[in-house]
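As you look at this complex, bear in mind that one protein chain is not there, while each of the others sits in place.
For chain A:
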Amino acid sequence: MPATTLERIASFLPERSVRIEELGERLGLRRAELGVFRKFYGLNTLRFDPDLDLFDLLRPAAREALAALPAGRRVDYLVFAHTTQAVAPADVDVAQVLREDLGLADTEAFGLSHQACVSSLGAIDVAAELLRAEGTEGAYALMVTGERAFSPVVQLIPNTSIMADASSACLVTLDGDGDVVHAFVTRTLGEYAEWLRLSPEENHEFGELYGSRLAEVILAAVAEAGLTFDDIDLVIPHNVNMLAWRQTIKALDAAPEKFFLDNIGRLSHCFASDVFLNYTTLREAGRLVDGGRYVLVSVGLGATFGAMVITHRGGGGDHG
């Protein structure tokens, strides 16, 4: 079976950065709650620009990833992966608008959202399956994420995180020169499908199992890749909060330095874009090594736990 390869990962952040305290009034957070978000959850600043149009947010990352498409090759699929189901007015099909905007006239475009913040990893899996099943020879797929924290309702996950603006994109093909995907594992616990309407008891229960279930999914993905956790160079996670990751690290009995958590305080949780945002931060810092093994991890409300194991290949022309 041809391997899924990630040919170019790009991300984009609005310039406007705010401290979480500046969002207190908008989100109805009291002083102590903001203090807890800062001290307990490790949140500090985040990017948030209410004046930025959704497509102006999506376009830079999508274009950068698409620029790695070799001459003469085509993009069969464009997948817009998002957490919030309604990110635009009902008459705007974001995937179609983006397809036209990117000049991908012959590309099939669609959105995916049902794995919430894991939808981006899921979209890569779906796009690769489509390429394997019916793609044209040597074809590519483009996965794009990005959404704005356009309302307090989607910006605040009570007692968990404050959502921020960002976008990302990933150019995918089969047997290319990019990072090789070895395994992708998800577990969906449908009993938490009510998202933000869970009872306090259910929320408590979900908080109790979060770290251990996420640890299980990470280990399952690593095992499916034929590796052990010791073989992994770094976990590249979502930025939900420090607490959730402390629990997960404890459940794994792992060294904290194996988890890239620096962006939690800088950028907070950016819906389905986090792992790609963190990937680009690491790549730009020279921290992704050729042949290194990494796990991309996210959790989506609903609740889906997802982990993807990759080997980075830095030798290709598309990888800086």
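The rule we apply is simple: a residue touches a chain if its C-beta (ideal position, glycine included) is under 8 Å from a C-beta of that chain, and two chains touch if they have at least 3 such contacts; residues count from 1.
One rule holds in what follows: contacts and distances are computed from a predicted model.
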> Just by its UniProt name, which of "Lactate utilization protein C", "Acyl carrier protein", "RagB/SusD family nutrient uptake outer membrane protein" or "Urea ABC transporter permease UrtC" is the chain not shown in this complex?
Replying inline: "Acyl carrier protein"
>> Touching the hidden chain in the complete assembly: which of A:Gln96, A:Asn159 or A:Thr188 does that?
In response: A:Asn159
>> Looking at the full complex, which residue from A:Gly35, A:Pro50, A:Pro70 or A:Gly226 touches the chain that isn't shown here?
In response: A:Gly35
> Which of these touches the unseen chain: A:Glu208, A:Asp231 or A:Asp262?
Replying inline: A:Glu208
> Touching the missing chain, which residues of chain A?
Replying inline: 30-36, 38-41, 159-160, 200, 203-204, 207-208, 243, 250
